[in-house]
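I have a structure here, written as structure tokens, and I will follow up with some questions on it.
Only a portion of the chains appears, each positioned as in the full assembly.
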């Protein structure tokens, strides 16, 4: 298979390169750029010397149609212009930006403050939460790969909401992320000296992943809800931990919650339920495509705390994108993704 | 004034030394130990060379009575044996461990899994949340200095609960702490390679600061509540950020909340209300005695998010202890504590 | 192939597990322990759930003989007792501790302050610096896998010394390491709060890797030298950067040095020479088996600065051990090791 990556210098793009170079079905990876064309990629990113020394290619529509798969790992607002005309032209399209996630253009406009993708393209796009949308993904030509936060949140909450074990109308979700989620562009917010030794809340009540989570809850459980969702930056590079709080419905115990999670993911290789643990953190899954989930009910309050960890660049971006490609291309979904977490 | 510190090698003790050495009213600081007696303290902690070169002293009851102030910064279970017999013998007593915080011995036993302090001593102890208990502190001989998490939580929530602006029966509090809160004893949980690049939840629903927060809410607002409170470790040394979630009562707006905070702390030098901010984090207060608070109401859900940051070793431990000493000793409460945050 | 790992809970052991689980020729990995026998490994290390759930096995001599390869990743002083009687009994033996590296027992005793391995076993052991000792490794039954620091130092200096391009009698080597090199045992030296935001020098002039480097220089270049070698801990988990300083011999230019490195490693997949770079660091090789080298001659002083980076747990330990196993077992040396660096 031949794949093209648009936006290779972003962190999603670099992670796609890392993973695809060990994917046994990929014979060719080409990188496309709007600026640095002709330059050898390993001149800029010397860690790829001897791995990816080919020059960056200019983005040309005609050329793109000849790939088996095109990944777009670009800032929002770009793939909505590039991809619509490629739909149905041959390549599977997998978009890691947010452009094709929100079905309602008005929502996109409201939360992203940008012009939405054409409605026709939005209608054809399939939300790529692999464990929950596999059938649709198999037949999709354009995949809206989920955001990093929504992946961690949805995988841990959907089974509990779907089976009416928790009260979905009062969800509080507190998310913590490493800094790589903010991308490769240097800003004051990602400047080492102001980020190190600092835990901070940002975009309070305004994160564009809020409508994405609400839409997916509605899609997969038929429950409409408004969530409270906050995002924090912690001084590490990779990893997301989400702590979600919910009232447990009457008669429901911790065991019901754990069972629902275990049953839902019994045959899912990338979701693991961790039952006993003193300390549960993001290093559980570092560098891997796992989403690990831990749940506990506080008998004092009858509220559940549901904790979920992913590597934001793998299961939260490039890994899930490749998992979707595997599904679309009829490969085992773990192909190229059997990575063991680094832990240390 | 002459002060004695018991437990000087712990991080609370080291921070007391750092701050008291620049306190203009302190002429003498003696350090007491149960193990290293006779050793020069700056042999062990070379950063104190030329600052505190005196030998560690043996803990002897008779000697302790001659100090103006005794600080105990020990693991829980020690000061409850040391301090009761010193009550009323002369020195002001300020305990940084949890031994004198919970008025109900059964609660202490339940949450700390240890024998509680004698009831008589518990009855005399005064909870040292300076901004909320000043009058009692002025006349106290034994102060139970608040825990780090409760300090951040209570300062940000008490004004809102007291004035009935938020629903105190449904509080969700998500706390994030730097690793120094775990003390100076090496454990797997504080081992660099398993702590760095890792955000983790620990002691889920079982942290001993839960009853302390609930007791203080009841004491200062007359409202009884069971909270959901979780604690996370983030890879930094100092700092606590707490994110609290509450329903806003009918007719109440963000402005009411902000005003209540500003009015409560109008004359309090160490509590600052931050109104506008894109990113609000622990480096705001690094190394200083400030508690900074930011509040926002989400109009979609009518829930408030209340964020609070402190330096866990200063306002969360040694700084507040000295603030209490200042109040007890009739000094301006800022004496020796006018530290500007490091920020970077 | 069936492999056994003794010392699986150490960081070298965990990294062997990470890499061997994706090695296509390994069908079985068994873990041996002296303490936790019978426990499921993934109970202790939950990041290995569904990957390595088998119980830890008791170390029994008879059983060990049935493996194709035995790795010992133990503190020094243990494998010297375990391995000698297994030599020639079947399994290839690869020791990641320092017990079989120093040929002179007196040197071991002096630097390790422990009893050396039996002389006969020492004589049979082969130093596993793969790129420099391949022929001997192919026929070895016991491999002394190199130390992390020596790997980075030797790969960068040996070509220059061997071809007489630099003055080997005046070598100054300044090494910086992440904390994982200190292993998994919690100590004050690896306690997060005293390690974070701290760069420190340790074991000044006394590191046991000094005689290992000197011995290898003599072995591979026939030059006897006493080096100055210092080691520093920097607040990160993985990575070693060594900065070496040497006088350039008369008539020798930077180009000669670069050429010598490039020629030596022209056919070596894991050693890369980086020619142009503004900033050259350990993230170049994070999580991979690469050793990257950069050299520059200062025309003002005619001294060369030679910089080398590795991941201490991969090329500096488990990765090189597997590379040696591949060579011993007649596999392509990159089998299971084609890892792309994480970079971010």
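First chain written, first letter: the chains are A, B and C, and each begins at residue 1.
The criterion applied here is as follows: contacts are C-beta pairs under 8 Å (C-beta built on N, C-alpha and C of every residue); 3 or more make two chains touch, one makes a residue touch a chain.
Computed from a predicted model, the values in this text were never measured in an experiment.
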Practice prompt. May I ask how many copies the whole complex comprises, since the file places only 3 of them?
Written response: 4
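Definition applied: only the chains that are shown with their structure count from here on.
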Worksheet entry | Chain ID, smallest distance between chain and overall C-alpha centroids | A
Discussion item. Between chain A and chain C, what distance separates the C-alpha centroids? Give it in angstrom.
Written reply: 36
Practice prompt. Indicate the whole-number Å distance between the mean C-alpha point of chain B and the mean C-alpha point of chain C.
Written response: 45
Worksheet item: What whole-Å value do you get for the distance between chain A and chain B if each is reduced to the mean of its CA atoms?
Response: 38
Worksheet, complete the sentence: Expected list for chain B, residues touching two or more other chains, is 178, 193-194, 196-197, 235-237
Worksheet entry | Footprint of chain A on chain C - complex, ascending | 11, 14, 17-19, 21-22, 43, 45-51, 180, 184, 196-197, 237-238, 269, 272, 274, 276-277, 280, 283-287, 292, 313, 338-344
Worksheet entry | Residues of chain B that touch chain C when the two form their complex | 11, 178-180, 182, 184, 186-188, 190-197, 235-237
Worksheet item: Mind pulling up the chain B residues that touch chain A in the complex?
Response: 172, 174, 176, 178, 189, 193-194, 196-205, 226-228, 230, 232-239, 241, 243, 245, 278-283, 286, 294, 296, 298, 300-301, 303, 305, 307, 343-344
